[in-house]
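What follows is a single structure, and I will ask about it in a moment.
Excluded from the complex is one protein chain; the other protein chains are retained at their positions.
We call the chains A, B and C, going by the order they appear; numbering starts again at 1 in every chain.
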Amino acid sequence: MMDWTYSAGLFIAFAAAGTAFWSLVKENDDLHRLILVDLLEVITLAFIALAGTDLAEALILPGLVVGISELMALSEIYLRKEGLRNQPRNMLRIEVMDSAPGIIAAVLVVYGIILTGFSGGAVAGLGILFYFTCKGHEEIPELVETASGCAWVLWIVAFFTFILLPQYWLFAVMTAGTAILIKVMAKMALVGTMRGGSDV
Amino acid sequence: MIGYLVSATFTGLLMLGIHRKVIARIQKRPGPPIWQEILHTLKFSFKSTWVPATASRTLFIAVVLIGIGIWCAALFVVTEGGSVLILFGIYMLHKIVEHGYGLSSGSPYGKFGGVRSVISATSEIPLFVTIAAIYLFTHSLIISDIVAYQAVHGPLLLSVPPAAVAMYLVLLSKMPYGPFSIVESKELVSGYKTEHFGVWRAGLEVCNGLKTYVLLYAAVLIFIGQFPIWAMLALMLALLVSLSFVCALSPMLSPYDSVTVQTLATAFMIVYIIALVVMA
Amino acid sequence: MRRETAFKVMSAAALACIAAWTAMIAGWIPAFAAMAVFIVAFPVFVIFLALWWMYSQGKEDIPFIGY
Partner (left out) sequence: MYEHLMENIGGPVAFALEFGDIVNYFSPYTLTLFILAFAFTVLAVVSRPERQIDIAFGGDAYTAKVITLQEMRFRRFMAIACGLASMGAMVSGDIFNFTLFTSMVGITNVGIVAAVRNRHVLNAAYEYGIVAMAATLPLFGGAAIILATTGTLSIWELSSGTWTVPAVAKGLLGLGVIGEGMAPFYAAKAEMFRAPGAPYVIMCSLSSLLIFLRVIEIIITI
């Protein structure tokens, strides 16, 4: 039952747990400790997932639920003990949206390109949408529209290639795939962004 | 069985009296007569009684009943040769009962006594290491099996002396006037007992008598073996007097020192167990 | 609580103990059942015996708050 992948995974999980515990010991800020403890919960799930059976898959869900409820209980305690009664004015003010939108968007876009096709476009579009949500969208829509138009042209060109020069089918498939990726990506990126300036 | 229960209670109270007497004599005081604790119990049962106005009434009364009940159960477990784990579970539950005594009245002194009884929870950890050591030898935790093992292989006291020492520490931490009795320290008036007066205190004394009897009996049974009742009583008395010597000659530790000493004892026991396992 | 109530509860607990003991000796119930009865009834008996002897009708007081 125990092969080397399990051992390696276990080793990595233990290393991650050690790192997390070490950071938990070093950290003094209560809020950051709460977040680090959440990190520990994720490693816990990794331990369960390593078993790699249907049963393990079924056990992850209760583990996750318990972890989240503990996290919520602790957050409530934190709010109460710090006396934080005011509702935040801007609900969508998450730290990662200031610090790392570029990285997360890039990861999503690259993953989308690897997937290709409709689903790839959706993933990549989500990445771009995330980027716009974080950074605002003043001049970028024009650029996206241009890209979308060019992609559409490419798609048409690919169809013509299929019909006129069928021996270059591979080139046509690749062109169409890339084009549809960019097209869907562009359309997805427009979801939620309103035209007519920032005050709409 | 009823007779045994009642006589165990009185024997336990008598032993507590002997404990006080021995301590007093070592400290060059005359000390109370040895039946003082029995008189205490009777005296308290004749005193006027009510429940304090601020108390949580049900809990205030229920913990007294539970306290006597669990030690009755422990006595039956020991005499009938049940599982050692049940006995030690009850030993730990006694902590909760003390906690309940302290918190239920609303008194600040009782509360601190109760909180201290929870702090001194370290005293239980050597107990479980002791159990593990016993299990490695006997492969059973049923008291009758342990007794049978000792009848064949000789007392466990000689085969696992460190476990016996840990058990001795555990007994010591439950003896009054001992170095670990931080719950009864005088700056807390009477600790968790402060508000349980009159009849409730008499119940508490009955519980203490039973507890002393059961713990001493169990220690003799687990580490030396089963003997006729007079020999058991003699061995228990010897054990008690040795405990009294320690209590008389050592000062009460501060709460954190007490915890530290018990933690060190636990660490030592864990090392010992690991050594046993590695050698086996 | 009135003295009569305490007496009634005490006698009930004592009767339960004696009944369980008799039944066990006669072999009607197993030993562990008798023990269960003792574990429940003995504390009740002890406390209510003492309460029957002395339960003051005095006024409830606040806890001890220092000398």
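Following the convention adopted for this analysis, contacts are C-beta pairs under 8 Å (C-beta built on N, C-alpha and C of every residue); 3 or more make two chains touch, one makes a residue touch a chain.
What you see is a predicted model; the values in this text were computed from it and never measured.
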Touching the left-out chain: which of B:73, B:204 or B:240? B:73
Just name the one of B:79, B:140, B:159 or B:226 that touches the chain not displayed here. B:140
Looking beyond the chains shown, say which of B:104, B:173 or B:212 touches the absent one. B:104
Using the touch rule from the top, list residues of subunit B that touch the missing partner. 54-60, 62, 66, 70, 73, 82-83, 85-86, 89-90, 92-93, 95-96, 99-100, 103-108, 111, 114-115, 118-119, 121-122, 124-125, 128, 131-132, 135, 139-142, 145, 259, 263
Touching residues (missing chain, whole complex) on subunit A: 1-2, 6, 10, 13, 17, 20-21, 24, 30, 33-34, 37, 40-41, 43-45, 47-48, 50-53, 55-56, 59, 62-63, 66-67, 69-71, 73-74, 76-78, 80-81
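Just so we're on the same page, only the chains that are shown with their structure count from here on.
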Between subunit B and subunit C, what is the gap in Å from one C-alpha centre to the other? 23
Express in whole angstrom the distance between the two chain centres, defined as the mean CA positions of subunit A and subunit B. 59
Can you name the residues of subunit B that touch subunit C in the complex? 1-2, 5, 44-55, 61, 64-69, 72-73, 76, 80, 105-110, 189, 194-195, 198-200, 202-203, 206
Which stretch or stretches of subunit C touch subunit B in the complex? 17-18, 21, 24, 31, 34-35, 38-40, 42-44, 46-47, 49-51, 53-56, 58-65
